[in-house]
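Only one protein chain is missing; all other protein chains are in place.
Let's turn to chain A:
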Amino acid sequence: MINLVRNEMLKLLRKKRLYVIVLIIAFLVPLFTYAQFKEIQDQREKLGNQDWRTVLQQEITDTQNRLSSSRIQDEWRKYLKIRLSQQQYYLENDIDPRAPGAPTFMRIFVENSIDLLLPLLVMVIVADLVSSEASGGTIKLLLTRPVKRWRILLSKYLAMLLSVSFIVLSVAVLSYGISGVVFGYGGWNMPLLTGFSVSGDELITDNVHIVPQWQYILMEFGLVWYVCVIVGTLTFMLSVLLRSTAAVMGIMLASLIAGAILANMVSSWESAKYFFMVNLNLTNYVSGMATPIEGMSLGFSMSVLAVWGIAGFIIAFVTFSKRDIY
């Protein structure tokens, strides 16, 4: 089995896809770092004040002012209200949620890329794992070996898991390394609040507690990894079902982007919460953001994702073992 996985990893590396992914991340991170840097600078200039409390207070006041406007969408109002009470809570506990530093950048970066960017990167790797063998015809060579089919597929699946971990790791390492040049490498022990839950437009703070930033980041990366594995599994299934890599990519791309769009407009269509793509934003539960649909929670989203993942896994293996290859 180990040799099979080794073999698959070798194929993956030969394709140089992993390097491309790493390059993409290495290119994007400086971009975001610069954007973040600009934002901080801009704020300082505007307020002429470096104290984060003042900055946060100004933000709170701005939000309050926006809330008092009558031409505001209900959705948006709810979001603002929750963010407002959260900021208020941070302020009251004297914690700066955005003290600049490489770890903070890392955190903000993964929080923003969990629902689209990272799944896309994963998809690029996984999409042709099986389908390229089918379209290239090499699948026949692979299946003529005296190895059970499910073992071959499992070795591919494990290789997929490994490369997902590798991608997530490179995001962590690159975002820390590159942004640290600008923001400094400190801030791992900064306290952060987690455990917010949302009900209606109220923020519930019963279970709020402080965790150091390094733990917070580790937790978020765990969630990111989970999401990437699920998206990887689904792409893997499509890759088994379809012979064309382009079709696999197309379908995944469409559903991921649809998820991003849906999350912004499904609040009244409740059963949409069973789609996997509106549940990708797991880090929002840790940081305490408004959910796209009433009644979603970390447990719910993870279960939905798990169900989709397991179903995809089973479909992939059953089809692969039963299918005729010609």
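Here are some notes:
Simple rule for what comes next: contacts are C-beta pairs under 8 Å (C-beta built on N, C-alpha and C of every residue); 3 or more make two chains touch, one makes a residue touch a chain; residues count from 1.
The rule is simple: contacts and distances are computed from a predicted model.
The subunit not displayed here is recorded in UniProt as "SGNH/GDSL hydrolase family protein", chosen from "Na(+)-translocating NADH-quinone reductase subunit C", "SGNH/GDSL hydrolase family protein", "Spore germination protein" or "tRNA 2-thiouridine synthesizing protein A". If you put the hidden chain back, the residue from A:Val122, A:Leu223 or A:Ala316 that touches it is A:Leu223. Annotation: of A:Leu4, A:Val286 or A:Ala316, A:Val286 touches the absent chain (contact as defined above).
Panel shows chain A; residues 5-6, 9-10, 13, 18, 47-49, 51, 53-54, 56-58, 60-61, 64-65, 68-69, 88, 91-95, 161-163, 165-166, 168-169, 191, 193-195, 207-211, 215, 218-226, 285-286, 298-299 of it touch the chain omitted from the view.
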